[in-house]
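Every protein chain of the complex appears in place save one, which is left out.
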Amino acid sequence: MGESPLAAGSLSAALVQLNADYARAIDDDRLEDWPDFFTESCLYTITSADNHRQGLPLGVVYADGKAMVRDRVTALRRANIYERQTYRHVVGLPAILGETEAGLRTETPFLVVRIMRDGRMDLFATGRYVDLLLEEAGALRFRERLVVCDSNRIDTLLAIPL
Amino acid sequence: MGESPLAAGSLSAALVQLNADYARAIDDDRLEDWPDFFTESCLYTITSADNHRQGLPLGVVYADGKAMVRDRVTALRRANIYERQTYRHVVGLPAILGETEAGLRTETPFLVVRIMRDGRMDLFATGRYVDLLLEEAGALRFRERLVVCDSNRIDTLLAIPL
Partner (left out) sequence: MGESPLAAGSLSAALVQLNADYARAIDDDRLEDWPDFFTESCLYTITSADNHRQGLPLGVVYADGKAMVRDRVTALRRANIYERQTYRHVVGLPAILGETEAGLRTETPFLVVRIMRDGRMDLFATGRYVDLLLEEAGALRFRERLVVCDSNRIDTLLAIPL
């Protein structure tokens, strides 16, 4: 990775595709596809920049392992008795931080807009994905995806994955 | 396409360049360059996510063939008697969905900010481009670009292409 131009172009392309597919699954309301972006043993959290900086392990959302990620989808489907708002992820350019034995470290900024049923739009969240990636069956998967929101005011009723 | 890392990196780069160039032509007010992003036989529509989901064919904007795309530019130039607002497209990461005989299917999210003459900015539109791409004379062109807006409240006086 990074040794040759070929690898650089190809890895960059794979990162773009992974992040684009992930956001699309959520925004298209295909939540059942969402767990498949993670490895079996995985960590998914939503936390604030302040908490992340202080090393606090727990976020407002916490899933340890793919089964817990799937449980979250089930819970969201059950809870969603009201007509949904929709969301639009605009994911920025991914940065490759480096590769260790644990996997590939990357960070990617995001912005999410919420669209109300009456057509109003507002900025819902901004932040960055702090990721640890592994290759599994020829595809990049998240071993860790820490969703670090810039604002401390995270809606604890967060209806959707970020 | 997609068979080798080389092709993956190169195609991803071409998609990034196409989407960046398209947005730049509009935001720079070079509308006369805009039709050249399409193939001679093409479809360009602006519609809402609700309409798109229900398979309604007509959007608030509809152009069937490059000549109609050009007509739209002429109409916009004639109508634009007031000092323009400006717009900023922020295009997210393109996702490659697959290739068929008809061409290459991709989807790309977008966000458009409107900037008023007095400096105020607001979120104007979010959504996704649902594209069918063909290679023509060595460059990627839109056979179809369906602009699917997240909000149902689409300004029918839309001053600019999205």
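Miscellaneous remarks
Letters A and B name the chains as they come in the text, with residue numbers starting at 1 for each one.
Going forward, a contact is a pair of C-beta atoms (placed from the backbone, for glycine too) under 8 Å apart; a residue touches a chain by one contact, two chains touch by 3 or more.
Worth saying up front: this structure is predicted, and the values here are computed from it rather than measured.
Interface note: of B:His89, B:Arg128 or B:Arg143, the residue touching the hidden chain in the full complex is B:His89. Note that of A:Pro35, A:Gly59 or A:Pro94, the residue touching the chain absent from this view is A:Pro94.
Panel shows chain A; residues 5-6, 8-13, 16, 49, 90, 92-96, 107-111, 123, 126-128, 150-153 of it touch the chain omitted from the view.
Residues touching the missing chain, restricted to chain B, are 6-10, 12-14, 16-17, 19-21, 23-24, 27, 86, 88-94, 111, 113, 115, 118-123 (touch as defined at the top).
By our rule, only the chains that are shown with their structure count from here on.
In the Cα superposition of chain A onto chain B, the rotation angle, rounded to steps of 5, is 120 degrees. One finds 26 Å separating the Cα centroids of chain A and chain B.
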